[in-house]
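All protein chains but one are shown in place.
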Amino acid sequence: MTVEEMLQTHPRPTSLDRGALQRCIYECVDCAATCTSCADACLGEQDVADLVRCVRLCLDCADTCDTTGRILIRQTEPDLGVLRSATGACTVACRACREECERHAEHHEHCRICARSCARCEEACEALLATMDQTNGKG
Amino acid sequence: MTVEEMLQTHPRPTSLDRGALQRCIYECVDCAATCTSCADACLGEQDVADLVRCVRLCLDCADTCDTTGRILIRQTEPDLGVLRSATGACTVACRACREECERHAEHHEHCRICARSCARCEEACEALLATMDQTNGKG
Amino acid sequence: MTVEEMLQTHPRPTSLDRGALQRCIYECVDCAATCTSCADACLGEQDVADLVRCVRLCLDCADTCDTTGRILIRQTEPDLGVLRSATGACTVACRACREECERHAEHHEHCRICARSCARCEEACEALLATMDQTNGKG
Partner (left out) sequence: MTVEEMLQTHPRPTSLDRGALQRCIYECVDCAATCTSCADACLGEQDVADLVRCVRLCLDCADTCDTTGRILIRQTEPDLGVLRSATGACTVACRACREECERHAEHHEHCRICARSCARCEEACEALLATMDQTNGKG
């Protein structure tokens, strides 16, 4: 994605771990699109009535990943508390959505793929949070 | 706002405190619009260079309030952990934005108004979180 | 809403018709929340399978109103072509959502309320577009 190239030209480079940040931004953007798609695919299934909780959690996860991605993309004058709570909320939304998608993964390939995307985003958020804790300790 | 009327017609009424929920939804929607406006008004000021941190935190707060508002509006199959972490992240974003806006409140009326809007949203989120803790204790 | 107070403190007041702009911003923000709620209420109904198109169009309308509201809230260095096409797209999304909600208005009160909210936003967008055409003619 072009945003990775953008971050290298930024006038105020991040003090966060660059690799962990870039991975987390990518996974948030990717997961937001995947969850938007899974909510819609579930809505198009004949057994939509059995997928209501999955649609709900995919919508919440898409919105959360979208906002967390935007907040992490911004490098100018960051507030570490805001970054931390946004990334933490994203971990929670991804976990809830992944667990529900896993329940439908055998019957719906899009749920299987979405669960993997949520798992990757959850891990990337946790990894970034771990580097933030170190930043805090130092600072 | 029409959404309050909507919630009374919902087929699956919330188990959360209705008054605290409705107030929090209203404040999230109101604060998202206010912060979008304050970021833009700061950008239009002659001393924009002194308002860079204010623009940044207003953009983060607008995105966070927008997403939290959407998550709280949804009543079908809620995940309490997702609601809680979203509302908590909103409290943090509102507090950071309010504190920065307060620094410019004497010079810029829009920052003064925005700080009050963030303060109301912060309080509404904290009040809703307090009722969620009670729900958890009971459940 | 606080954003109306904000616009009166803006350092670069709009050249658009103030009343038409404020009404359109309010209706966009209100309709975005209403459509988010109607998509969710439909999802919670027992006859969700008959409401799939309604959910879809409510999600599209919520996203479109949200973005159009943000673009119209911003007053600094506007591009009239961007304002015009965003407002036009919002008219189209509101009309499609209203027509679908009207089909379910007898059976679902939330669809009846949502159809009215979409109708008001559609009218406010059309009224604002009409004032933009006059601005263009003069300018």
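As written, the chains take the letters A, B and C, and residue 1 is the first residue of each chain.
The rule is simple: a contact is a pair of C-beta atoms (placed from the backbone, for glycine too) under 8 Å apart; a residue touches a chain by one contact, two chains touch by 3 or more.
In this text, all values refer to a predicted model and were calculated from it rather than measured experimentally.
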Taking the entire complex into account, which one of C:8, C:85 or C:134 touches the absent chain? C:85
Across the whole complex, the chain not displayed is touched by chain C residues 52-53, 56-57, 59-60, 63-64, 66-67, 70-71, 74, 76-79, 81-82, 84-86, 88-89, 92-93, 96
Spell out the interface residues on chain B facing the chain that's missing from view. 40, 43-44, 46, 48-49, 52, 55-56, 59
Contact with the hidden chain only, please: which chain A residues? 1-3, 5-7, 9-12, 25, 29-31, 33-34, 36-38, 40-41, 43-46, 62, 66, 69-70, 73-77, 108-110, 113-114, 116-117
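The rule is short, and it goes like this: only the chains that are shown with their structure count from here on.
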Residue numbers at the chain A-chain B contact, same meaning over half shared and different meaning under half, come out as same
Most centrally placed chain - per-chain CA mean versus overall CA mean: B
Among all residues of chain A, which ones touch two or more of the remaining chains? 52, 56, 59
